[in-house]
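Working notes, structure below.
All protein chains but one are shown in place.
Order of writing sets the labels: A, B, C and D. Residues in every chain begin at 1.
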Amino acid sequence: MTDQIIMFISQLFSGLKIGSVYALVALGYTMVYGIIRLINFAHGDFIMVGAYVLMLTIPAIVAAGLPAWVAIVPAVLVCVAVGIIVEKAAYKPVREKGNSMTALITAIAMSLLLENGAQAIFGADFQTVPTIFHLPSIAFGKLKLPGDTLLTIVLGLIIMIGLQLFVKFTKQGKAMRAVSEDKEAAVLMGINVNSTIALTFAIGSGLAAVASLMYCAAYPQVSPMMGAMLGLKAFVAAVLGGIGSIPGAMIGGIAIGLVESLTKAYIGTITGGVITSAFSDAIVFAILIVVLLVKPSGIMGKNEGEKV
Amino acid sequence: GCSGGSMDDSSSSSSAASGDTITIGSVTTNSGTAAAYGEAEVKGFELAVSEINAKGGINGKKVKLESLDDKGDATEASNAYNKLAADNSVLAVAGPTISATTAAVAPLADQTKLVTIAPAATADSIETGNYLFRTCFKDSYQGEVAARFAAENLKVKKVAVLYGTGDPYSSGVGEAFAKAAEKLGMQVVDKESSSSADDTEYSAQLQKIQASGAELLYAPYYYSVAGPYIIPQARSVGFEGYVMGPDGYDGLKLTGDKSQYDKTFYTTHYSADDTSNTKVQDFIKSYKAKNNADPNTFAALGYDTIYMIKQAIEKAGKSATREDVRNAVAGMSFEGVTGKFTMDKSGSPTKSVIVLELKDGKPVYNTTVQPK
Amino acid sequence: MKKSMLSTRQSYLVCFLGILASFGVVMALCESGIANSYIKGIMMTACIAIIMTTSLNLTIGVLGQLTLGCCGFEAIGAYVAALASKYMVAAGMLVDPTLRFLVTTLLGGVVACVFGILIGIPALRLHGDYLAIITLGFGEIIRVIIQNLKVAGGMGLDKGAAGQALIGIERTANLYIVFWIMIITVVVLFMFGRSRYGRAVKAIRDDEIAAGASGLNTTYLKVLVFAISAFFAGIAGGIFAQYIGSLNPTMAGWLNSINYVIMVVFGGMGSITGSIVSAIGLTILPELLRAFADYRMLAYSVVLVLVMIFRPQGIFGSWEFSLPRLVNRLLFRNPKAEAEEKAEAAGKTDDAAETGTETEAAETAATTETKEA
Amino acid sequence: MTDAKNSEQPILKAEHLGITFGGLKAVSDFNMTIRKGELIGLIGPNGAGKTTVFNLLTGVYKPTEGDFWLDGQHMNGKKTYQVVRAGIARTFQNIRLFKQLTVEQNVLVAFDESFSYHMGGAIFRTPRFWKQENEMHAKAMDLLKIFDLDGLASTQAANLPYGQQRKLEIARALATGMKLLLLDEPAAGMNPTETEDLLRCINTIRDRFGIAILLIEHDMSLVMSVCQRIQVLDYGRTIASGTPEEIANNPQVISAYLGADDSDDAEADSTDHATPEPSIAKTMQEGAR
C-alpha cells in the first residue's frame, strides 16, 4: 500500500469515527422529531449531561474493579430521567397550548437552561474524562485502525437496526408512528399518547447517553457547552439523511463525518489552496443545502407532498 | 446639534475618586467557551484586591472590585464596559479577557478616557496606544519567541503550523510563528487550519503534517483543545516530533497516556518553579490559601494587573483623575509575578517569555527568553 | 360612530406627533446628561435589536417561515459597511462622518439584500424546519467565509496591512440618526404589512396553496419578504459595525440569530409592537440581571420557558398598540369603539380596522422608546 | 342554454391529458371542451381522478401527457398563479381559506393582481394607494353581498361556520376575475337545505359573471339539476359523457358510480330500517327536469 492510500483509508476511518458519533446523536433527534415534530435543541445538551455523569462515575466504577464503560448505566438512567423531565415539565405544556414555533423556542430555552445549569454546578471550565476503552488498534501493515472507532461504528449499526425493528414491528413502535401522525386518531386506537411520547423521549435520551459514551471515548473532555455544536452537526446529519427516518440518521451522520474528514484532508490540494480545511464546516452546510434543494426531504426521507 | 446622540462624546472627564473607596472595574468572560480564563483572572483580581485591602488599600482608601461578565461577546462587553465607564467612581478597568472582546472595548477606553488593562488579550491588533494597556506580551512577540526557541534550543529545520481561523488569537500567533520561522531560516513545510479554534477532530490535518516530514508542530490553541485533542491525535497519527504552543496551553488538559505529552513546549508568562522571581512563591502560597488550588498563568496575570493599577493610582496621587492614572500607566515599569517589564508606547509590555516543557504531564521550567 | 373618531389624516398626524414627542424625550435625556454613555449604549443596542427583530418578524411572524440565519445578513451588512467605511477613510472620500455613516450603512443593507435574494430563491422552496436548518446553514457558511476572507482577515489579524483588520472601524453611529433609522424601519415595515403586499404575505402564511390558487406569485412574494428582512438586517449590521468599532465573524453564527428569533416569538409573532417591546425588554433584562452574575443566563432561560408555557402566543400575540386608537378612546368614549377594541385585543380581527390603526406600530416604537429611557 | 355550444372559441380545451404517480395512472386521456356560460359536471367514484384533473388544470401537478388550452392559450407547465391570472380559479375539496385573515381580506387577496400600486405607494400612502384600496373594498363588498357574507366582512375566516366557509371560498375564487371556475365538491358536508342555498348561488354567479363552471360533486340532485353536460371518470378514464339524462341511464355509470336502482325497496325505506334509501337515480331524474 502506498502512503497515499493508507492516508486515504485512515481519513475514511477518522470520518467514520466522528460520523458514527453524529449518527448516534442524530438517531435521538430523529426519534423525537419523528414523533412530535420538534427539533429538540436540548438533545445535544443531554449528551453533555451524559458526559458529566460519565466523568463523575467512572473513577468510582474503576475503583470498584469494573470496566469503565459500565458507567453507561448511570449515564443512561440520568439522561432518561432528564429527558422525561424536560418533556413533562416544558415540552408537554407548550405542545398543548402553543404552536411549533413556541415549541422550538422552548427547546432552545431548555438547551440554555441545561447549559447554564451545568455551568452553575460544574463551572465553565473543561474537565477531562478518564479513558473509557482500552481497545487495541487493528493494524494492517502501516495502516492502523483504532479499536474504539470500529466499536462506535458497529454499535451505531446495531442500534440503528434495533430501532428500526422496534419501530416497525413492536406494538410500542407502531404506537409511536401513529402518534407521530395523528394524535387524535391515535387516542381513538387506544394508544396512550403521553406515555408514548415519554417513551420516545426516554429512548432518545438513552441514545444520547450511549452517544456521550462513544463521544467521550474519542474526545475525552466535558464542558457545559460541549453539546451545542455537536448537537447542531448531528441535527444537520439527521436532516440530511431525512429527518424521521432511522436509517437516514445513520447515513446522514456517517456522510457528514466523511465529508468533514475528507474535506479537511483534501480540499486544500484539490482547490490549490484557495479553499482550505478551515472551510470544512461551510462545506458540510453547503452539502446539506444542495441535498435539501435537490431532495427536500433528505436522502432517505419520504416525500410528504401535501395532497391538494 | 446632535452631539448628545453621538456615541463619541466623552462627557466624563472624571473628577478625583471621591469618598473613601476606589473602585476598580473588571470586564471578563465568565460564561461561554472562554469562561475558564475569565474565572481565573477574576480569582487573580480578587486575591490582589484582598491583599491590598488587608494592607490598608491604595492611598489609604479601600479598593472595591466591580466585576462584570461579557459572555465572550463584543456587544455585551461594550455594554458592560459602558456601565463601568459611566460610573465616575471607577478609576480603572481590568480586562477584558479575550482579544475579541478587548477589540470592542479598546475604542471605548479611549473615548471615555478610562485606563483599561487587559491581563491576557494577546492579539496584536487591539493596540490603540492610548488608554488600552495589557499585562501580557503580544502574539507576534510570543510567536517569534517560540520560533527562536525552536531554531536555537530545539534546533529543528522543518516546522509545521496548525491554527484555527475563527479565532484571532490562534491565527494571530500561528501566522506570527510562521513568519518568524521563515526569517530564522527554518522551513515551514505545512500550514494547516481548522474551521474554528474549538473543533474536536484534527487528525486529517495532522496526518498531512505528519506526511510533510515536519520535526516540530506549532499549534496555537487553547488548553482545552490542545490537551485532549490535538496532541493525542497527533501522536495517534504517528507524529513523534516536538509540539509547541502559546500561553493558551497553560493548564493543559491531559488525557490518556501521559507519555504522549512528552516533547511538548509552550511559551507563557510565569512559571511556578521560576526561582529567579521571589514574588512567585508568595503569590502561589496566598492563592492556595484563598482558593485551595494552584494558580495558573491567567490568575497570575490578573493578579499583576491589579497591582499595576495600584502602582499607577499611587503614583497619580490622592486626587487622581482617570487621565492621571492613564499617564501613570503609560511607560511604567513594573515587577510582578509574571516578570519585570516596561510599558511600550503602544501599551504593551516588553517582557520576558518563559518556556515550559511538559515532563510526565507536568509543566517544568525550561528557560526564560529575555526581550531583545 | 366614525364621526366621533379621528379621521385617517388626523390619525397620521397623531402618530407623527407621538414619534416626535418620543424623540424629544430621547433628546432631552441625552442632552441633559441623564442618559450617560452606558444608557446611550443600551439605547443604541436596543435600536439595533428593534431593527433586527421587527424585520425578522416580517419573515417569521407575517410570512410564517422560520429562519435562523438573520445574523448572517447582519454580518454581511456589518462587514460591507465597515470595509466601505475603512476604504473611504483611507481614500479620503466622504469626509463628513454622518454622510459616510449613512452611505456605508445603506450599502451594507443593499449588499445584504442582494444576498438575501440569492439565498432566498433556492431556500424558500423549503418550509418549516427545513427552511430553518437551511438558513442556519447559510449563516454558518457566511461566518466561515468571512472568517477566511483575506480582506476581512478573521478579526484584525494584521494591523499593518491595510484593510485586513476589522477593528478600528470609525465609530460614526449617532444615536439620534440611528433612532430615526429605527423609526423609518418600523414605519416601512408597518406600511408594508398594511397594504396589499402584507395581505398577500399573510395569505401565504395561512395557506400557500390557496394563495397560489388566488393568483399570488408566491415565490416572488416570499423572496421579496426575505429580501426586505435581509436588507434591514444589513442596515442593522452597518449600524452595529459603526457603533461597536470592531467585528468578529462569530456574529454571523446561529446562536446570535436564535437570540433574535427568541425576541420575535417572545413579543408575539406578527406583532410589531411585540417585537419592539421584546427587543427592548430582552436587551435590558440581562443588564438588570447583572447583579445575579452567575445565574443570570439561568434565570433568563427559565423566564423564557415560563413565558412559552403560560403565554405561548408571545406577550402581545398579534395585538398592536395604536396611539390614535388610544386617543379615540380617551376623547370619544363610546361603547361600540370599545367593543371593537376588545375584539381586536382578543386577536379576532387582525387588521380590519385599517384606518384607525394606521401608524400605530411606529407609534409604539415611539412610546416604548420613552419607556426605555 | 345549449346555444353556448355554438359560440366561437372554447374557454377550456383539454386533449389527452394524463398524469402518472409512480406507476399509478391517476388520470389518462382526459378530453374536455368547455364554452362560455357552460356548467359541466365531473363525477365519478372516489379516487377516480376528479380532483387530480383540477390539479392538472390549475398547474398544481404537471401533466405527464397531453395538453390544455385556456382561450386558445397553451397552459401546460404554467405555474399555479399564472394559470389563475390567465383565468382559471378553483375551490378545494378540503376548504383552504386564509384562516387568520378576515372574510374581506380573503377576497382582497384574490383581487391583488388587478391592482397596481407598488411598494412605494404602500409605504408613502400615495393617493393612488387610497384610491385603489377603496375601490378594492367596494368591489369586495359587492362580491360578498352575493353570498350574504357582507355582514361578516370583518370576521376572521376561521370563525365562520362551515357552509359560509364554502361560500367564501367561492367568492374568493370569483375575485380572481376568472373565466373558468372549478368547484371541488362544494356541497360536501352540507345538509340538503344548505345545498339548495348553494345551488342558488352557483346559478346566480354563472348568470351574472357569464363564466364557465366545472363542478365536481357527489350530490346527484345538485349535479343533475345544474349541469348541462356531465363527464364521468373511473380509474382516471372517461367512461361516459353526455346530458344528465344520458348519464343517469348509462349502465356503466350506474354500475361504477350510481349504484343499481333498487327502486323495489325504495318504497319500504320508511318502514324497513334494514334498507337504506337508494333511489338515487330517481332523485337525479327529478333534478334533471
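Here, contacts are C-beta pairs under 8 Å (C-beta built on N, C-alpha and C of every residue); 3 or more make two chains touch, one makes a residue touch a chain.
Throughout what follows, contacts and distances are computed from a predicted model.
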Protein name (UniProt record) of the chain left out of view, among "Class III extradiol dioxygenase family protein", "Branched-chain amino acid ABC transporter ATP-binding protein", "Multicomponent K+:H+ antiporter subunit F" or "Dihydroorotate dehydrogenase": "Branched-chain amino acid ABC transporter ATP-binding protein"
Omitted chain's touching partners, listed by label: A, D
Hidden-chain contact residue, picked from the options D:Ile11, D:Met136 or D:Leu258: D:Leu258
Options D:Gly120, D:Gly189 or D:Gly210, residue touching the unrepresented chain: D:Gly189
Omitted-chain contact residue, chosen from A:Ile191, A:Ile256 or A:Ile289: A:Ile191
Sites on chain D contacted by the missing partner chain, in the whole complex: 21, 24, 43-48, 51, 93-94, 161-163, 185, 188-196, 218, 220, 256-259, 269-271, 273-278, 280
Footprint left on chain A by the chain that the document does not show: 171, 174-175, 177-178, 181-182, 184-193, 302, 304, 307
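Assume only the chains that are shown with their structure count from here on.
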Most centrally placed chain - per-chain CA mean versus overall CA mean: C
Chain at maximum distance from chain A, centres defined as averaged CA atoms: D
Averaged-CA centre spacing for the pair chain D and chain B, given as whole angstrom: 74
Residue numbers of chain A (touch at least two other chains): 116, 119, 276, 278-279, 281-282, 308
Sites on chain D at which at least two other chains make contact: 60, 92
Chain D - residues contacting chain C, complex: 58, 60, 79-81, 84-85, 89-90, 92, 96-102, 104-106, 108-110, 112-113, 115, 117, 119, 121-125, 129, 133, 136, 153-156, 159, 172-173, 175-176
Complex contacts: residues of chain A adjacent to chain B: 3, 7, 10-11, 14, 17-18, 116, 119, 123-129, 131, 146, 218-221, 223, 225, 229, 260-262, 264-265, 268, 276-282
For the chain C and chain A complex, residues of the former touching the latter: 60, 66, 122-123, 125-126, 128-130, 132-134, 136-138, 140-141, 144-145, 147-148, 209, 254-255, 258, 261-262, 265-266, 269, 294-295, 297-298, 300-302, 304-305, 308-309, 312-313
